[in-house]
Structures are given as C-alpha cells and as structure tokens.
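Written out below as structure tokens is the structure these notes cover.
With one protein chain withheld, the remaining protein chains of the complex are depicted in position.
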Amino acid sequence: MSALEKVNEEGVSISTEATPFFAVSDIHAYYGESYIVQGVSFDIQHSEILALLGRNGAGKTSTLRTLARLDNPSLQKGEIWLDGMPVHRMRAFEASRAGIQLVPEDRRIIQGLTVEENLTLAQVAPGGGWDLDRIYGHFPRLAERRRQEGTTLSGGEQQMLAIARALARDIKLLLLDEPYEGLAPVIVQEIEGILQEIKQLGITTVIVEQNAVAALKLADRAVILDTGEVAYSGSAQEVLDNAELRHEYLAI
Amino acid sequence: MDFLRLPKKDLITFAVFSVVVLTMPIWLQPFGAAYPGLMQKFVIFAILAVGFNILFGLTGYLSFGHAAFLGVGSYTAVWSFKLLTMDAIPALIFAVVMGGVFALAIGYVSLRRSGIYFSILTLAFAQMSYNLAYSVLTPITNGETALQLARTDPRIIDGLFGEAGAGLPSPSLLGANLNGFEAFYLCAVVLLVSFFIAQKIFVSPFGMMLRAIKSNQTRMSYTGFNTRPYALAAFVISGMYAGLAGGLLAITDPLAGAERMQWTASGEIVLMTILGGVGTMIGPVIGAWLIKYLENIFSAFNEGTLHRVFSFLPDGVEEWVVLIASKFVGEGWHLTLGLVFMLVVIFLPGGIMEGVRRLRAAFPSGSSARRNRRNELNPSAAE
Amino acid sequence: MDAILAQLLNGLDKGGAYALIALGLTLVFGTLGVVNFAHGALFMLGAFCAVAFRAFITMETVTIDETQLSPWGSPLEVRTPMAEQWFGEWGAVMVDYSVPISILVAIPVMLLIGIAMERGLIKHFYKRTHAEQILVTFGLAIVLQELVKTFFGPNPWPQPVPADFRGAADVGAWIGLQAGAVTYPLWRLVYLLFSVVVIGAVFAFLRFTTFGMVVRAGMADRETVGLLGINIDRRFTIMFGIAAVVAGLAGVMYTPLLPPNYHLGMDFLVLSFVVVVVGGMGSLPGAVAAGFLLGILQSFASMTQVKALIPGIDQIIIYLVAVIILLVMPRGLLGRRGVMEG
Partner (left out) sequence: MSFKKRGISRRSVMKTGLAGILATGVSPMMFSRGAWGQEFCNAPTGDTVTLGFNVPLTGAYADEGADELRAFELAVEHLNGEGDGGMIPTFSSDTLTGNGILGKRVEFVTGDTQTQSDAARDSARRMVERDGAVMISGGSSSGVAIAVQGLCQEMGVIFMAALTHSNDTTGKDKRRYGFRHFFNAYQTGVGLGPQLGAAYGPDRRAYHLTADYTWGWTTEESVMAATEAQGWETVETVRTPVGAGDFSQYITPVLNSGADVLILNHYGFDGINSLTQAVQFGLKDRQANGKDFKIVLPLVSDLMAAGAGDAMQEVYGTSNWYWSLQDEGSKAFTASFGAKYGQPPSQAAHTSYVQTLLYADAVERAGTFYPPEVIRALEDYEFDGLGNGPTLYRGSDHQCFKDVYVVQGKAEPSNQFDLLEVVNTASRDSVTYDPAIFGGELGPYDPGMC
C-alpha cells in the first residue's frame, strides 16, 4: 500500500539506485488522435525482469511498442534512455541496433520466409547475437523445421521462433509481449522453461502478460498500468501477496 | 415548402453560388472565357463533378469509369433528337434515365468489390463501353465520326407539328430555339437545381448513412447492416447526374462522340473533384472550372499573347520570359495542369477548398471566424 | 494449327511486355505500398534513353554547300555523322546496335531517376491516402511526359532493329514443322526472351540474395523487419530504383517495335494497372501470370475466326477478363487478403 501512495503523491516511481540501466520518464504516445500512453515512467536495473501488468486496454502493448520505437503509437513527449543512449530519438531499426528487441504480441513470423530465413533476417543488420548453431542447439524443434515456411509452424513453435529470432540479435533489453497468449498449457510450460533460461542468462527484460501470475513468478518487479498511467510500481512479490491490488487493477 | 428547407448556411452558399453562376457572362469577360461554348462546358462539367462528389465524396467509392454515363447520356439525347423531337425536355429525361439504368447495371456488379478493385471494375466497364461504341456499336454510335443529326431523321413528334425545314434543326425548349446564351442559361438553371438537390442529399439522413459507409465500412458490415443498397443508390444518383450532364452536352452541341467515354475523361472527373476538394459542395465545381479553363483558354495562348503580357519587360528579358512561359501555355498546358495537380496534392491535401479554409483561418475576419466556429460545432455541415 | 501457334507466339510476345511493366509496378506497390501512376512514364523515359542515345551517336555536322542546290533550290546541306568520325567502323556498328547498347545507358539513368523520384516525392506520400498517391503520381506522369515533349517534340522517334535481327525467323522449322509454316519477327522473339530473362533475374534476385530476402520480408511485414534492426526504407528506395530500371529496360527494348513518343507511358498505364489488379495487388507471380494471360487472350481474340463469333471482342477482351476474374476471384489471381480493399 505504501508503494501505491508514493506513486499517487508524486506521479512517478522513485528509484533509489543511481543511473538505472533502462529509464523511461514521462512518455506520452498517440495512435492518431487517440491518447494512449499518458505519462508512463519506470526504471529497470541491469539483469532485472519487470512485469508490466494491467487490464485490457490499459496501454501495456502500446507502451512496449513505444519503447521499441515503432511508428505507431507515436511518441510525442518523454525520454527513454538505455545504458546512456537516447532511445527516444531513434527509429525502430536504430533502437534494435542499440539492443532493444521486441518479441511482438502475435509473434509476427514473416510470411513467405522459411524458419531459417526468419532467423537469418535478424542477423542482416549490425548487432547480431547468437549464431544459428547456438540457436538450433537451444531449439532443436526449430532445427528440425528449418526449411519449413515459418507461418506453417504451430503456435508454440512460432513463439519459440519469435524468441529465437530475438536471440539472434545482440540483446540489451528484451521486450516480451504476451508470450503465453493463445497457447495450450503444455506449451506454456515449455515457453516458461525457455524464459527461465533467458533469465539465467541475465538479460534485462520487460514482460507484458495477461496471465499475471505466470509473469509475476518470473519477474523481479512489477508495474501496473491503468488507462495509460502508472498505477503501481513495486516488487513482484508484493503484487502476488496483495489481493486487493490484484483485484482492483488486474481483476484477479 | 418543406422540400426547400435547408440549414441557413447552405442557403447562403446556394444564393451566392446562384449569383456566381448566373453572372458568368459578366465576370468571365476579363478571363477571356465569356463565350457560350466554354460557359456551357463550365456549368455542364460542374453538374458532372457535383454528381460524382455524391458518390466519391460521401461514400469514398472511387469510380474510374464515370465518363461512361456521360457518354450514354449524350447518345441517348441525340437519339431522342433523331427519333422523337428536337425539344430538350424529353432528351434530358431520357438521358437521366439511361444514365441511371447503366449506373444501376454497372454499379450492381462493381459494388461487389471495394477499394481499388471497385475502381478497376468501373474502369473496365467504361473502357468496354468506349471500345464498343467506337467499333461494333457503330450503327448506334456512328463510331469515330460521332453520332450526329441528319435532316432525314424521322423525328416523329416534330413531324406531327410541321414539315422539317431545309437545314438541320437545332435543339429547342418548348418551341424556343436553344443557341449560345439561351443554352447556357438552360444549363445554368439545371446546374442550380442539381446543386440544390445535392445539398439536400448531403444533409439528409441518407447522406449521413453514406458518410458512415465511408468512415467505417467494416464496422457497419459487422453489425449486420447491409451497406450495399445505400452505396448503389449513391452510385445510381451520380450516374444520373452524369447522364444529365451528357444530355446537356448534346443539347448545346448535338453530337455524341465515343471519346467522352474514354478513361482519360473519367480520370478528368476524378481530378476535378480532388483538385477542388472532395466532399465539399463547392470544391468539385471549382475544380471543374479550373480544368476546363486551362484546357480551353490556356491551351489557346501562344507566343504572341505572351509577348503582349510581358511587353512591360526590357527586350532581352522579355524574350527569355516568353520563351520559358511558352512552355507552360499553348500545347504545353498539360505541363501546367500536371504541376498544379502536384502542388495542390502536396501542399493542400484537401484540394483548393482546403486552401480557402487555411486562408480564412490565417485572416479571420469577424464573419468567417464565426463561420469557422459553426463549422467546428457542426463538422458534417457541407461547405 | 500453324495459325494457332503463330498467334500463341504473338500472345507470349505481348504478354512479355505486359508482364515486365506490371512487374515493376507491383514491386513498387508491394514494397512501398504506393500506387504509382507515374510507372508508365518510367517505361516511356526508358524508351527515350534509347532515343537520346541514338540521337547522340548519330549527331551530324552540317555544312552548307553553296555550289549545290536542294531539290527546291536552296543551298544544299551536307551532313556527316559524328560517330563515324570518332569511332570509324565501330561507329557504324554502334549506330546499328544503338538499341541494345542503350541498355547500358538506361540502367544507371533509370536507377538515378527512380531513386530521385522516391526520395524527392514518393516518400512524402507513404502515409497519405491512395487517392492522393494516384493524383500526385498522375501529376508527375503528366509533367514528365510534357518535359519529354518539350525536348523531343510530339512525334514518334523510330528506332531501327539491328541489321542482324531484321526480318522473321522460321520458328516452325526450329520445332520440326514445315519450313515457313510459322514465322515470327526475330526482334519480337528477342523481346520475349529478354522479358523472360529480366523477369527471371528479378525473381532470382529476390529469392536467392540476402537483399532479396530482406525485401521479401519487408513486403510481407515492414514493421517486424524494422524491429530486427534493418533500415527497410533505404532498401525500398533501392527497390524503387530497380523497378524503374525494369520499366526502363522494357521501354528501351520496345522501341524498335513501336516508335516511342511522349505519350507512350499513358498508353500503357491503364493496361498495366489492369494487369496488376488481375494478378492481385502486390503479388509478383500474379503480375507475371496475368501479363502473359492477358497478352495471349488479347492475341487470340484478334483472330478473325474469334471476331466473327463475337464481334468487337478484340477491343474489350482485356477488360472483360478483368471483370470476370475480379468477380470470381475477389483479390485477383494471386492477391493477398486485405490489400487495397479499404
């Protein structure tokens, strides 16, 4: 409850540590005329995992897209700093080269390209990460299907491919949008395993997930959005423990 | 009368527009355009553009074959002259009906698709009409020579009232001959009526429904609402406007050529509408006038004219200015047209009316500021 | 039978031209999402690369010979081609082969024109409506053709077929029919071969190079490609240049078949749009298939036997087929869902 009050009083969450690894300060973004992200701020330390939660339409995906610097929604105001780099001045491809990697909500496996081409594509631009051998070592299912067209894979496999494609780039900050969405429970477990592995690697991550409990289990800290604004910022465990908070903002 | 009721702002627009149209022979003088042939074109193509705007401006369906209905109207009117009577009224009625019938047939099929697929379907139908009119339909259309009157035409109704004269008869209105200025004023009156009807359509519930089609077709079809009958109605109405314009063309000059159905003619209608300002009442009319003016007057400029225009310049300079300017007039008028299009589209995406609006915003006089405010309150009100 | 074969060749030959033009148009639409009404103008500019090149190498020095008189009694002008002064015998060969040689000129010129067009104008229109794109590129097409008219005049510029390729080839004899049964102009066969090679090259480029893969990915999902750190805009600019080159080369090689004038582009514009839409907006294989299909159908519809059956069919076949295909297959032969339907 104290954390909640803090946000309410000052409008921003306060980080006690010096120069955070990734800092979002007061960003405002629009889809055309509609004002979606209305002054969101938070920090993440290196290797930390942050769960970005909220109800449908709270602006989670829009926030992630803004951080990845996609054209829509357009960032009108605010700053985004990654390890001393002004991300808010970049376009999507520059942000990617700077190390921000978004795994989009619907995976966005590219039509007409094989599994392997989807992976190679990630290594065309400067700033490549894992090579194909290492990826296939971690994802044997993708190795089996390397010649198959990416969009013909099952949902779980597509999610794997999307994550693998992100790993094919040199990641400083991973943005995961609904990694479990629409997957069968067995597959969810499998993806959970992969995300745990990523956590072991110490990659700084922001995860957006409808399944708040699953996300909170993975995360160190949590930020809850409500109608485009930060409603809560604190530790993940606290959200798990605080039923009232969960009820009010997450409807669980 | 209830039928004549319109929002006050629209009535003012209508009144001003009426004055502008009816005084054309005066204010067009300094522009060298005050001769009947061109003024008739001004008002006829204004009707065409106003009608096209009912389809494109309201529903967003971009027809690339509207010239076909213009051509159908012309052929119908000339046939009415040939078979029945030289009176303008039956000719116009038949032209409107035939324009509507063709629009119904083509629209019924084309409206099964949307977006550019709709555009290409209308284009394909218009090109088929054009090519057929040019070749195998020659018995009906007289092909490349264009359909003309002959002294030996039956003219059944006229024949009842008296013998044909020695020469070719000319179109008439209830016995009065329609030449030059009479024909212009007939067209002008028809334009004003058409304009008024279009204004009514714009503010009617039907017009609102058409606007809704434009703003969100998919949402409307999700709600189970069938938009096609409305779009088809708009298509037929604009086809009738085109047929009417075609009929008037035949009245001012009793000849119907296949070229007026060609895709370039359809493209010209689109350009007129967009150039002036899609969805506004006045915009398409201005677009039509601008293009017809460029086509008829600009294209007839020549170096001699330019030398007189620039005669105030020193000799050497004059030569150069005339040399450069001559590339933009006469045969080069298309260059001017292309540049005007590009400039308008680049800098004034809403067409010329957008420019007018910006000018008003930049110099808000009392009345226009009030008007702007009213526009904001009622954004759907037609300009 | 022989007649059918000859007509088929003619259809393939026409189809090759349609497919080439539609291919470039589809490349632009598929990558940039821009409806480019100036594409026909690029075809025309390509043709005028050949015209300009030939005009350059056939420049003549004119001297007035006062001692001789022209047929109407003025002093006679004596003309000597400069190419022969400069290059000797090679000059004559160059003049003879001016059309194929001007391909070398057309490639860099068209690439530059394409890139300049995209950077200077088209890029500002990505987010505007298709109607505005059509209007501005249509305006550009008019401006380009009028500029060509200013420099080259309104009349067509005949370009010769190189001497070695004049006349007709006995295609029938090649495939074992009676000699003279099926003959076809040699240059038209060259054009067909050329279009097949260029189409093949474009497909191979897209299929087998990394650049091509990136472009294909960008056509399918521009946003995601950007998320992977690729500056897709720059590659699309280059693709626009390549599309301009394809259109330009189609124009260069077409000049001996039809003397180009400033209006050439407009004549092909509507046709190429019909081809692209029939193929399915944004589908490259669709554009090529539709190009050949419509070429062959148009050729067969022009046969007297067919015309006797359905009068006037040769005039409308292309549009009729377009209507039927669009009604039966809502997105054309190979079009994707949701493209350009809004």
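By written order: A, B and C. Residues from 1 in each chain.
The working rule: contacts are C-beta pairs under 8 Å (C-beta built on N, C-alpha and C of every residue); 3 or more make two chains touch, one makes a residue touch a chain.
Small disclaimer: the values here were computed from a predicted structure and weren't measured.
Visitor: Which chains here would be touched by the one that got left out?
Guide: Per the contact definition above, the missing chain touches B, C.
Visitor: Where the complex has a chain not shown, which of C:L147, C:A173, C:V196 or C:L258 is the residue touching it?
Guide: In the full complex, the listed residue that touches the missing chain is C:L258.
Visitor: Using the definition of touch stated at the top, determine which of C:T58, C:T129 or C:T183 touches the missing chain.
Guide: Reading the full complex, the residue touching the unseen chain is C:T183.
Visitor: Thinking of the whole complex, not just what is shown, which of C:P156, C:G212, C:P285 or C:P330 touches the missing chain?
Guide: Result: among the candidates, C:P156 touches the missing chain.
Visitor: Mind listing the chain C residues that contact the chain we can't see here?
Guide: Residues 2-3, 6-7, 9-11, 13-14, 70-74, 77, 154-156, 158, 160-161, 166-168, 180-185, 187-188, 257-259, 263, 267, 298-299, 302-304, 307, 314-315 of chain C touch the chain absent from view.
Visitor: What does the interface between chain B and the hidden chain look like in terms of residue numbers?
Guide: 25-26, 29-32, 34-38, 41, 131, 134-135, 143-146, 148-149, 151, 165-168, 170, 179-182, 253, 255, 257, 259-260, 296, 299-305, 307-309, 330-331
The rule we apply is simple: only the chains that are shown with their structure count from here on.
Visitor: Could you find the chain whose CA centre sits the greatest distance from that of chain C?
Guide: Computed centres place A farthest from chain C.
Visitor: Please indicate the chain closest to the centre of the assembly, with centres calculated from CA atoms only.
Guide: C
Visitor: At what distance in angstrom does the C-alpha mean of chain C lie from that of chain B?
Guide: 34
Visitor: Quick one: in the complex, what on chain C touches chain B?
Guide: 35, 121, 124, 128, 130-132, 135-136, 138-143, 145-147, 149-150, 154, 266, 270, 273-274, 277, 281, 311-312, 315-316, 319-320, 322-323, 326-327, 330-332, 340-342
Visitor: If you look only at chain B, which of its residues touch chain C in the complex?
Guide: Those residues of chain B that touch chain C are 62, 109, 112-117, 120-121, 123-125, 127-128, 131-132, 134-137, 217, 263-264, 267, 270-271, 274, 278, 327, 331-332, 334-335, 337-342, 345-346, 349.
Visitor: For the complex, give me every residue of chain C touching chain A.
Guide: 210, 213-214, 216-217, 220-221, 223-232
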